[in-house]
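This structure is in structure tokens; I'll ask about it shortly.
Rest of the complex left out; these chains stay put.
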Amino acid sequence: METKVVLDTLWVLITAMLVFFMNLGFAMVESGFARAKNAVNILSKNFIVFAVSSLGFLFLGWGLMFGDGNPFIGLKGLFFLSGPDNSPAVGAAYRGVYSALSWTGVPLLAKFFFQLVFAGTAATIVSGAVAERIKYKSFILFSFAMSMLIYPIVGHWIWGGGWLAKLGMFDFAGSTVVHSVGGWAALAGILLLGPRFGKYTEDGRSVPIPGHNLSLATLGTFVLWFGWFGFNPGSTMAADPKAISHIVVTTNTAAAAAILSATLTSWFLLGKPDLGMTLNGGLAGLVAITAPCAFVSVASSLIIGLIAGILVVLAVVGFDRLQIDDPVGALSVHLVNGIFGTLAVGLFAQDGITGVATGNGLFFGGGTKLLLAQLTGVLSVGAFVFLASLLIWAVLKATVGIRVSLQEEIEGLDIGEHGNAAYPEFLTRKPAYSLVLLNGGAARVGSSQSLSEGRK
Amino acid sequence: METKVVLDTLWVLITAMLVFFMNLGFAMVESGFARAKNAVNILSKNFIVFAVSSLGFLFLGWGLMFGDGNPFIGLKGLFFLSGPDNSPAVGAAYRGVYSALSWTGVPLLAKFFFQLVFAGTAATIVSGAVAERIKYKSFILFSFAMSMLIYPIVGHWIWGGGWLAKLGMFDFAGSTVVHSVGGWAALAGILLLGPRFGKYTEDGRSVPIPGHNLSLATLGTFVLWFGWFGFNPGSTMAADPKAISHIVVTTNTAAAAAILSATLTSWFLLGKPDLGMTLNGGLAGLVAITAPCAFVSVASSLIIGLIAGILVVLAVVGFDRLQIDDPVGALSVHLVNGIFGTLAVGLFAQDGITGVATGNGLFFGGGTKLLLAQLTGVLSVGAFVFLASLLIWAVLKATVGIRVSLQEEIEGLDIGEHGNAAYPEFLTRKPAYSLVLLNGGAARVGSSQSLSEGRK
């Protein structure tokens, strides 16, 4: 087979493997930021979600996203990759029903696997935001809906040749398609679920609930950073040396800048450099550079990262003030910076910097044309995903239920949902409010109470 | 050098690195599923076993496996890669004594490293099954025997051009060569070692001994899944775009299906979706698809995965009933599904689906010819590896001993074998039965006792 096909296939498959590996990163970040009593539940969710996505995307998602169809959904070759396709033929030589990806000259199953790992990422983002109170069964069912319907439909609009692509919106590796989609779905879930028991006091104060294992959270963040070198540079879906080298460096520079700005912001605002903020800063920079990584200069990636790191700290504080209880900061990382990164294309893009004709962004003399297209994408995707997710969560709530019982939530979902303990041999302290409740006391949590006082 | 050699070498080396990384996966799965007091011992075994395999396979294993010889063992270029070899020359142009691998056009040392990481995998599988009671020294010595003798001899039969290869048995990436070889060796070890102290009561009930860290077990399973994208697609030993894309997708689909079927099976049988079963389900699917990944369709891989996930749950329950004490489920994953995967070739193979002329399996009109060849492989390998391992374990038992003292087993192998504690600062509970014994009480464990009651 022709050498270019081999080269491109190696690049697409190896980067897809790196993106797959991000599932480990999410599992460790999310369980590390949650309490020990819910660790098995989070690990289970983050492990099974990729299995669910793999089957959901195979059965229907791929077809809806990349099948030829109308500007809103794919209609041909819908089920089980069943449409005709002569990949790796490209361009005019392509004969098949998945023509939105006919620009990349790799076999059909390489395209499928690469797109699948992105679908899985969108689904896994939800897990952390709804952690410590959602029913396992409901999460699994929502994940099927996510990978089979919500993600592929939006994906069709932007990457499947749909109406946003035609409008001139650009999202290179998925600040919107993947990250803000995950974020909007998570927000809908959080609003229907409500906060965790004990998170907010009656007089409106927020009770810190620290994560049980910051070693695992740090491990997970490193793994995600590593995986992002698949996520962003791999989205060329071709081994183009200049482009992939450029994207590797913009990706890394944004992460580095965001880590420093988030650390300094938390140092300034909170008095000390909080590790959770440092880690989420890195993720924020990575999410923000995901859309623009191929369209902006290294210097711009530095600025985008600096802003992302500040944004994520402010967002964590802000969501907490609004009593939107997101145990791992998923909204601040994926939704807020997914939106910011998408808009950043409209601000910082430089036409053709790696060969893609985006036009220039606002800061480079391109006016507001690109920025408005990006904004249209942000708003329309947000409206659709939020409403569709709200509907699905509501249906689940009305049928199988979405929240575990208060008793189970207090005792931990690990025993209640799985019959397992993550660390059965280690002695742990119990937060005071759970003891109060279990002893028949009032559920109200005193405003002066914090976890560190819970040791008995 | 010609481009194809470069491409194939990149693929072979990068996938070999992924397979190497599976050592981390095994170390985390096996230590996570064991108790904290034995964690250092398991980590030590799983760390040193690859060092042992690296030297054992270099000194002799490679030559026995791939040296030209008779249908049963290699005889030429036996020691330290010392035979003549003009790789990357292929086919008729090849001049050397390792002609069984003359079909792949990469340098000799790339072939060696790729094969080495597979040898290491076979050896490391044993570690988990014999955990929590085996002497460190004996495990090291057995691992030398495994990588220098047992694994290479069987490998010669199937991948070294030996009698099973000539018979028409197919094992693409090693359901038999690697996984069931590891499983048979483990079974022999378990039978000679006997169960862990306290695992079975006098009246024959099984006492649950939960793993000490399910975060690490989950981490390890993700790493193994990631590594399998080297294990299976890399076994092409050539960067063939269609074949490797196909294998990536069959591999992933089988894993996904098995995760779901194992989870549902455990939900149904045990009442709740046990995380350990979910994780072992994924591994079972991966083991089962290892032999057939290049010979079956994506749809067949889905069915193979579904079956594997059910099998592993039933096998875990079954081995426990037989009082075959396998702390991590290694037999259920690697032996049972290694056998099933090998037979699945005979059932689901479609001739030439990625270019290999296997003939069709039973379900695709090929009759029982292929199935019988597969069965012959399963039985002959099983007989040889089980008996050879039994012999070696027996010799070790009669000389250096294979089991630690009861006192050491109760106190934990970490202090006894290594003088280390894995988590010296953390307070842990002790299982009641160990306290009983240490206080001079009877060793008998009451049938109503379980670990969760052990907290004092």
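In order of appearance the chains are A and B, and numbering begins at 1 in each one.
The definition used in the following text is that contacts are C-beta pairs under 8 Å (C-beta built on N, C-alpha and C of every residue); 3 or more make two chains touch, one makes a residue touch a chain.
Not measured: the values here are computed from a predicted model.
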Homomeric assembly size (copies in this file), of which only 2 appear in place: 3
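By our rule, only the chains that are shown with their structure count from here on.
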Separation of mean Cα positions, chain B and chain A [Å, integer]: 34
Parts of chain A lying in touch with chain B, wherever the complex brings them together: 1, 3, 5-7, 9-10, 13-14, 16-17, 20-21, 23-24, 27-28, 31, 39-40, 43-44, 46-48, 50-52, 54-55, 58, 80-81, 88, 106-110, 112-113, 116, 136, 213, 216, 219, 417-427
Residue ranges of chain B touching chain A (in the complex, touch as defined): 3, 7, 10-11, 14, 18, 35-36, 210-215, 218-219, 221-223, 225-226, 229, 233, 239-242, 244-246, 248-249, 252-253, 255-257, 259-260, 263, 270-276, 278-279, 282, 298-299, 302, 423, 426-429, 451-452
